[in-house]
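Okay, handing you the structure first.
Omission of a single protein chain aside, the complex is shown with its protein chains in their original locations.
Note that the chains are named A, B and C in the order they appear, and that numbering of residues resets to 1 at the start of each chain.
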């Protein structure tokens, strides 16, 4: 288990850092911290790893306060962004190295390294040097090296950024499988929101050093706590509106929209959001919140088609795998409309 | 207009190159050449640009044979992958440089450069140096420099690879708008298939130096000419089958499937493909090609959810924006099944 | 680690401090430190015509060496970088560095051998001395400029400009010179510093009338300590001046390299 309590850190003469972070990763859980560059996610990782010491707050591993321990004493398995394999050692030498520095005898450490290499499917490459491996293989060696000494947790720093786009998909699946197989508590940072949603049991969104939301992927996507989170996680349509009552809002271009029951006060100005794939083109007559629409641009994206539609003066984007040829009306299903303070 | 006739090229002592390429880009058209690294797409661009000379075949620009002309004599606007702006010149100096080397007087060339900077929305930055600009702004300067001398065509080499993922989306839109506004014949190379589908009026797929398919994006996606193209452009399910008659095939796990009329001979073994988003979960009873299915894994991707399903011993992937909670049956709509030789 | 640095530093600076003490000390015989403070050693060095002339010779020599080096290196680097195939580039790099590997004593003796013959009786001529200094310093300027250009975007610039139809002279003037002038400048300062301090070759091939300062200086070592120290300090200051200037310019330009100079 990893727990951060009121963690505060900023670099000298700079406001860049992380501010009052509280975060918990349960034993065996896979948490993904997602944020743009400069959001503080790398700082957070370094604070947990022990490369940085927080100015305030505590870092706990399995209920033990490790805030003042050096990185070497924390017993964490770290996979850096570019893997940092030791080029002059073989794959076996790399994976066995954490045991070597702990004084494990050669026979024993080779046995354990070979076992873990077998688990990640690299037993045939133990005598290769890192430079002879593909990017995906290097990544697996780095993960094996991080797991060989049974770490308290695994920390992954943008593990897919050094891979070709075409290899990323399969390596993501593989990472998820290895994580489940070892049942190791895992914290990964990434800037890729799709990756975060796909891999994380939970996802934490960081922006400018602040933790904006920490929830399960589906909730994060459908019920973001703020406009910033909504924008960051996927494409979104925003519509300004005013609250009419607990189930209706009024908009300038789309008239009165039914929404799911909410707690905003009547008369309050709010911002409504709806995802492009939630909008229904040429809906059946029994669906609520219909409006006439004109297509201003179509983009073919393969699996999806994106339409930019004009409803009054509001531009909406709509995504669908199989949209009708001609779109005349759209519907905004009430359960997919989510409201924010404005 | 750009035309390639039987173009043949390979590097000395190597089989890497392009083989017997015939390709035409109509005046004002936006053609995207897409291929993995090593597919020969860069070689193709360099042959058109005049940095390389083909061993056989001809390059035509507006019906003129330019095969033996140097790159400087071809009058093409080139935007290299990393833009190659001249760092010691201002934005204005960079954009005016093509006119300077052609001997255009300073007043005139600054007037023309300013006009084009206005068109790409950079008029306020003319006195800045490239290093003071963002990646997106640098790209627009590079495009302005390529367009200022009214080139016969615009060649773009992976123009978005140097940009952050978050900037790519908007810069793609912008490029499309600039290309339309100037009506310039454009050839762009990329490794990103979504980018190719989104931007190209036509898309050409290159693999190992061979042109596999050249068609409109929608056709490329739904009717790829080969399994290789199908795999490269988007995710796909493949099912081995045998032709029963002109509208039916027989599979091991999914029984007999209706398909759109085809020209394969009866009894022939074929490979059927269907895109993950075309498979219907828990279909209405009037849809053909139904089969029971068991979910073996779910992945939440935000706008989409991906399910891995087991039908007999065949694994199918299914993508949908709003799949049912429990999937028991799937249908493979006949019009979305596409057949290949095996 | 820090200790080694400090020891090395003391070891390095102590002799220089000694020189300073010696040059400004009035009397120094059999005492730990000299007594009295004086300028008189500097004045007497300056008043001797031999030393004044030698200083002038050294400055003229350094300047000429720099100029000839620049005229050779600037076009050579352009040609080597852009026109030579990879193998020829490697060979050129090796050959250009040859004078660094060959002891100057050997170069000097070869000069004596070649230019004291009846056919080429140029030993002692000022131009032969310049030629010698050019041979000895050329590698440093070449290497500085070549390394700078290798790290620069010159090749991409050339390709881009070629596609825009720029002629070779346009590419040389508009693109190569702006990229190269700073390393030519800092490299030339290094060349000047080396030329000013050069003794070994000059001692063998300079004529009586063209003796540069270091050659004259060595005779001063056999005179009073104060005079020798003062004369040595002149040389030290001049050489350090150019070297430090070169280093500082490199640092300043290095720091501001993202902000390029105007057209």
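We adopt the following convention: contacts are C-beta pairs under 8 Å (C-beta built on N, C-alpha and C of every residue); 3 or more make two chains touch, one makes a residue touch a chain.
Every value quoted in this text rests on a predicted model; they were computed, and no experiment measured them.
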| item | value |
| --- | --- |
| Chains on display which the left-out chain touches in the complete complex | A, C |
| Among A:80, A:135, A:283 or A:312, the residue in touch with the chain that has been omitted | A:80 |
| Among C:76, C:156 or C:177, residue touching the chain not depicted | C:76 |
| Touch criterion as defined above, residue of C:43, C:56, C:113 or C:209 at the omitted chain | C:113 |
| Contacting the left-out chain in the complete assembly, out of C:38, C:152, C:170 or C:225 | C:225 |
| Residues of chain A (touch criterion as defined above) contacting the omitted chain | 49-51, 70-76, 78, 80, 82, 84, 86-90, 93, 97-98, 100-102, 129-132, 149 |
| Residues in chain C touching the chain absent from view | 1-2, 4-5, 8-9, 11-12, 14-16, 18-19, 22, 30, 32, 72, 75-76, 78-80, 83-84, 90, 92, 94-107, 109-114, 117-119, 131, 135, 138, 193, 196-200, 204, 214, 217-218, 221, 225, 228-229, 232, 235-236, 239-240, 243-244, 247, 251 |
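To be clear about the criterion, only the chains that are shown with their structure count from here on.
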| item | value |
| --- | --- |
| Number of hops, chain B to chain C, where each hop joins two touching chains | 1 |
| Whole-Å gap separating chain A and chain C, where each centre is the average of the chain's CA atoms | 58 |
| Inter-centroid spacing, chain B versus chain A (mean Cα positions, whole Å) | 28 |
